[in-house]
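First comes the structure, then the notes that go with it.
A single protein chain has been removed from this complex, and every other one stays in its place.
And now, subunit A:
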Amino acid sequence: MTALLTIIVLVFILVAIWQMVKIFDLAQAAKDENTQVATDKDNTMNAYLMMGFLAFIYVITIVCFVKWGDLPLMSNSASEHGPTIDNLMVISMVIIFIVQTITQFLLHYFAYKYKGEKGKKALFFADNNKLEAIWTIIPVIVLAGLIIYGLSTWINIMGVDESDDPLVVELYAQQFNWKARYGGADNTLGKANVRLIDIDRANILGLDEADPNAQDDVITTELHLPVGKPVLFKMRSQDVLHSAYMPHFRAQMNCVPGMITQFGFTPTVTTADMRETPQMQEKVKRINNIRVENSKPLLAKGEEALEPYEFDYLLLCNKICGKSHYNMQMKIVVETQEEYDAWIKEQKAFKNSLIN
């Protein structure tokens, strides 16, 4: 039945187009004009549409920036290096915005201004080395600036300073969840390999049971971080590629089976403080209004309403990893050193978590 309906609709569309073509042909003033080559009338019409389209591009740009440009993720970075990335982003955006506005104007305005007319002759203008030099050198200068700024930012972020005595945390990825492993009192992760995984003994991350460093390791399903302390993440994956994406901290690194990758940053805002910022409160309010709206049809059907949203930092998987890729996440809690110490004390050490 659906197929039949689809076919009927398609046939109607085709007939409609056919009729449209006939109307176009009848509308031609003279038969010999029907060459399907643009006439002066077509040129004029399309020239105006070009200006209209320019306006459309500007409007959609403005609407997007006004409506969705207030990006909490752009302004609310929660790591020490976050603002440097955001600065670079803003500078790049401003440059892009200027170039985009000017070049789109020139393109569409020329298309409008120089619309074809019978009898007019174009200017024979084939080359000009000065102009070519200008629009080679200007991008060179702008890009040189961006490259230097970009690379210094990149090196600062990726360079790991071991003398900071960072908290070492392993992020362990598997289809489709995350685990975090802390080094315990010695802040040293014990040796591990997926070949040592022993599900029956609950050695789920494949830690080397003989390694003294592994004994006090702590494995958790939530990531807690003390505020203001550098963290060095060591990423591992047991099956396929995953990517540890922590957008609020401007941090991301792939987890690759067979190797350990790393990324370090210092969280600067606790979860509690972030919830208190006006921007975040406004965002949460907006989201909760949406959720109330979305709950109405659910309630009408006798189902449960959506839970109200409360802000939390998140770790997302950002590399396609299989069926439930879209739901591979872990909560991140940034808290004060005292809160963190209290939390880590409650967790079981590796040697105590094994089943004998």
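One rule holds for everything that comes next: contacts are C-beta pairs under 8 Å (C-beta built on N, C-alpha and C of every residue); 3 or more make two chains touch, one makes a residue touch a chain; residues count from 1.
What we mean here is this: contacts and distances are computed from a predicted model.
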Choices "Spore germination protein", "Cbb3-type cytochrome c oxidase subunit I", "3-oxoacid CoA-transferase subunit B" or "RNA polymerase sigma factor" - which one is the UniProt name of the chain not shown: "Cbb3-type cytochrome c oxidase subunit I"
Sole contact to the chain not displayed, among A:95, A:272, A:333 or A:354: A:95
Which residue of A:169, A:231, A:253 or A:274 touches the chain not shown here: A:253
Option from A:229, A:275, A:325 or A:351 whose C-beta touches the chain left out: A:325
Among A:136, A:163 or A:356, the residue in touch with the chain that has been omitted: A:136
